[in-house]
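With one protein chain removed, the remaining protein chains of the complex are shown where they sit.
Going by the order they are written in, the chains are A and B; count residues from 1 in each one.
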Amino acid sequence: MSIDIQSKPTETPSKDKKWVGSKLNRLEDKRLIRGKGNYMEDLKPLPNIHHAAILRSPHGHARIKKIDYTKAIDIPGVRSVLVGDDIRDWVKPFPVVADNPGKYFPMAIDKVRYVGEPVAVVIAENQYVAEDALDLINVEYEALSATVNIEEAISEEAPLLHEEEGTNVAIQRNTKFGNVDEAFEEADTVVKERVVFNRFTCMPLETYGVIGHWDSSNHAANIWCNFQGPFSMHAVMAKALGVVPNKLRIMVPSDVGGGFGIKITIYPYSCLITLASRKAGVPVKWIEDRRENLIGSSSGTDRVTYMEMAAKKDGTITGVRYKIMDSVGAYIRPPEPGTIFRPYGNYSGPYKFRNVELDLTAVMTNKVPTGPNRGYSCGQLYHALERTVDKLAHTLNIDPVDLRRKNILEPSQFPYTTPTGGYYDVGDYPAVLNKLLKSADYKQLLKKQEEMRKQGRHVGIGISLAVDPAASNMGYMDVGTPKDHSNKERPKSGSSEAATITIDYGGGITVTLNTAPQGQGHETVAAQIVADQFGCSPYDILVTTGSDTGTRAWTIASGAYSSRFSGTAANAILMACEGLIVKMKKVASHLMECSTENLDVIDGKVVHKEDAQLSMSLKKLAGIIHWNPTILPDEISNGLTHTSYFSLDSVKPVDENGRVNSSGLYSFAVDLALVEIDKKTFELNILKYYMAHDIGKSLNPQIVEGQLYGGMLHGLANTLYEEMVYDKNGQILTGTLMDYTCPTSAESIDLEIDHLETPSTLTPLGARGTGEVATMTVPAALTNAVNDALKPYNVVINDLPITPSKLFSILKEAEK
Amino acid sequence: MKPSSFEMYTPNNIEDALSLLDKHGDEAKIITGGQSLVPTINMRLATPKSLIDLNRIDGLRYIKKEDNKILIGGVTRHHDLETSSLIKEHCPLLGLAAGCIGHLAIRYRGTIGGSLAHADPAATLPVALLTLDGKVKTTSVNGVREFDAEEFFYGIFTTAMEENEILTEVEIPIVPKEAGYSFSTLTRIHGDFPLLAVGVLMEVEEEKIVKARLTVGGINPLTERIVDVEEMLIGKKPSDELFYEAAQSSKDFMEPESDISASAEYRLHMVGVYVEEALKNAWQNIGKVGN
Partner (left out) sequence: MQENTHTMNITVNGVNYEKEVPVRKLLSDFLREDLGLTGTHVGCEHGVCGACTLFVNGEAIRSCLMFAIQADGADVTTIEGLERNGELHPMQESFSECHGLQCGFCTPGMMMAAIDFLKHNPNPTEQEVKEGMSGNICRCTGYKGIVDSVLKAAPLISKLETKSKVF
């Protein structure tokens, strides 16, 4: 007997129950569990594909004196070698929003500025031979001193990465909202904290992969790559490659092995490999290896934050000053320096305070350039904010939960516009908090902690709150646009997505998306939405994902990033269904000779509202439209394809006061951790971990849970285990998985998860984002819990990762 | 990350292997499990001209008992050690140590000979070999040489072996039933290379420790027994205080360095914790060998 698991969904919605909101086995699993996925490395879309190997800088900072590749080119099987000199006339620097950006090209031209920077590309008939040739390229360098530490890189004495800029500060913006200075002058208490966030990468298991094909006859580029969007990067690439937009075609396969933001910044390599193709005259494939990935891919920024928080005696927070310094690495890789602007609208988090000062700096260092990394700088933000809230609670001797309760937004304040321009549509934050406290039995937990402390155990409770921004506004970067920049005249906005649905002559439904997912289950959720609209089974629907900018409908914002599918694409899909249904009703009304108002779509049929006997199957209707269009009235167009575009209206351009609603949707989350530091080994044991969320309507609870667990693991990884470490010369010490130690199933933790569903008022399905929230809350909750455990010893740990070794030094220091 | 070119020889018997090795000298490398060698070849940190694969040689993979010794063939897998009933009965510490190596997939392929010949200072099996007072037999075209564990390891990735030698056999004296033992590792991540590995073997007669062997790996460039501490234990009555003292003294023989995983101070602290725990465990284990 053949068991087709896809035909036995875990839950079958009944008549009045919908597919949306139910748990069902994913459509994409069908191929993935059979090893029949379609990943970048599996593709062979063209004949005569050659393979690239990249020679990378061994220096953190050096001038390139000479490159000699004569020996390399002599190896049989080697076709060509691309070096910086070749690309001078072929590319323009990537366009960047920053005051002193330096020039960023896909490879080093005169200077290398980080270990791992591409210096030469060998193009050969296979990967093995390409790598043989790398060994024979001789590069003469003049080593320069490097700077890797954020605060040092800012100093006058620091070596300059881009001499022409005269500074390593790429961009700095200081903006005040409300009456910050007044708030601090009038405060009863001001607490200050320095918080350090480590450099960390979510490191997808599948590395970058590119097939670049330069079409010289058309001055066009065709690129296959495991890019995840946003397709605004299409514009960045087109500009760099010097092609008009319609001559740049980007194709992403249906399966991408994880992205987490890292695959947004694949585009420098997409360009590099296309340039290699231009030089070699053949299509070129490059699959990044893990070492290249750990030294030359993207990571999140390392950050130093100086926090100041003003408050009244009773614990009311009146103002916050953020002084944020991010190390963006050796170049500004767009969408960087988004790291300092991405949370613009939610810099005040879930709190009521209206006075905020943002002092935001992006600093260049001799490290690999950064890019978005799950939670895009919100992990950093809430780590600093929630640490400081805890410090305030500690200073005022108020329970951290009570302090937060006092300061979080009340339901009556919604819709709420934050001091920095964020627009939170609805929410009941206290209810979510209460739900968590109830599940955790907070009072009891405090008692338990007291008892355990009496036994001499280092036990801590930590809480963190976060407003999770999703569906980023394409215009948020404009807050950083230099004053004299021409872009000021062309503001940007929106968070849009497209979907196309076709019904074929047999009634088969195909959904075509350009969302380039990396495991988020877009095919499944799309099928759920469509199945509800047409009253059919999701397993009968074909969903095409990945992307193809040459043949599909897409928008500048398209892609799977910023937790946006459920708030954007899902709505475009719904609208496309509605478009088709309108048309089918029109056809049916003509054939059934009744008004469209009297028709409904139920169980795959167009049915007369008053007379259920009077119906026509969608299949039959589709057949007529395709096979016999001439019987239809002229005003009904041929074909059954509908493309819809959805854009969130709330994400407008930056306003005249410099405020911006940087995201379309905002979820809310509360985490609580109970931890214990082992007194002998100083290992951290996470005894309990609770989460409560309001992510709006959950379209598929199983996928939501999967996202929360996945996000948690990345949070756990960067809080306790993972760090990209550089020495003072810019040498990276974590270039293999032996050194960059990823947590395994043995380190993972169990979560107790609660939900409160307050549907979003901004999206037809009521959904918001969920994919990144746990990565934002976990570092803060765990750091707070550890510090609570350390409280009796009057010491704090404010830098990550929190390792047994660090806890040991801190506690030993305290003993002295 | 692809290997450079090489030739591969697959001898069917040890004689052929030895003459191939002799012929190719330092241009050849032996491959057994490949679990340490292949990563370095893939990264081109090693670019041997030839590999001599010992996996097809019958008679290098065995665990047998002879007199009061357990004899183990050089190409015996970590997984064989971990699951062998002979080892469980006569020197369970070795099975425990093998079971601590990486993951099952690594242990299926990795060999005792490869691990000992590779001599990674953080490796697990050298700690077991030293603690168990084992011997290593190497063979070359010039004949067989035998080393006590103490003589075999020289330092980071270096041993007493010549380039034309194969590690053919490991000999472990049978551990008396009355002995107690312990083996433990400290890792950052489950299955990762240990930051620290501790092996202890102890015999007690008339309430006095008559034999003690203690090895700490992962800290010093050369994994060694801590003979001074062993001597300090001998003749004493086992007690928590004694074990604490001994553990603290062990630290005097350690020269840890700070690196990205941990500070020197933390490592030293953990030596104390682990040695104390190991001694206690071994003591509690007394008489349990083979059960």
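Remarks
To be clear about the criterion, a residue touches a chain if its C-beta (ideal position, glycine included) is under 8 Å from a C-beta of that chain, and two chains touch if they have at least 3 such contacts.
Predicted model, so just to flag it, every value in this text is computed and none were measured.
Residue A:76 is the one among A:76, A:166, A:456 or A:506 that touches the chain missing from this view. Remark: the omitted chain is touched by one listed residue; of A:42, A:142 or A:603 this is A:42. Within the entire complex, the positions of subunit B that touch the omitted partner chain are 1-8, 10, 34-35, 38-39, 42-43, 51, 53, 55, 79, 102-106, 108-109, 189-191.
Even with one chain removed from view, subunit A keeps its contact list with that chain: residues 1-3, 5-6, 10, 25-26, 28-30, 32-37, 39, 41-42, 75-76, 128-129, 132, 202-207, 255-258, 260, 289-290, 518-521, 702-703, 705-706, 708-714, 736-738, 742, 744-748, 750-751.
Criterion: only the chains that are shown with their structure count from here on.
Here the spacing of subunit A and subunit B, counted between their Cα centres, is 45 Å. The part of subunit A that touches subunit B in the complex is made up of residues 127-128, 131-132, 135, 289-292, 680-682, 721, 723, 725, 733-734, 736, 738-739, 741-747, 803-805, 808-809, 812. Across the complex, subunit A is touched by residues 1-5, 43-44, 186, 188-193, 260-263, 265-266, 269-270, 273 of subunit B.
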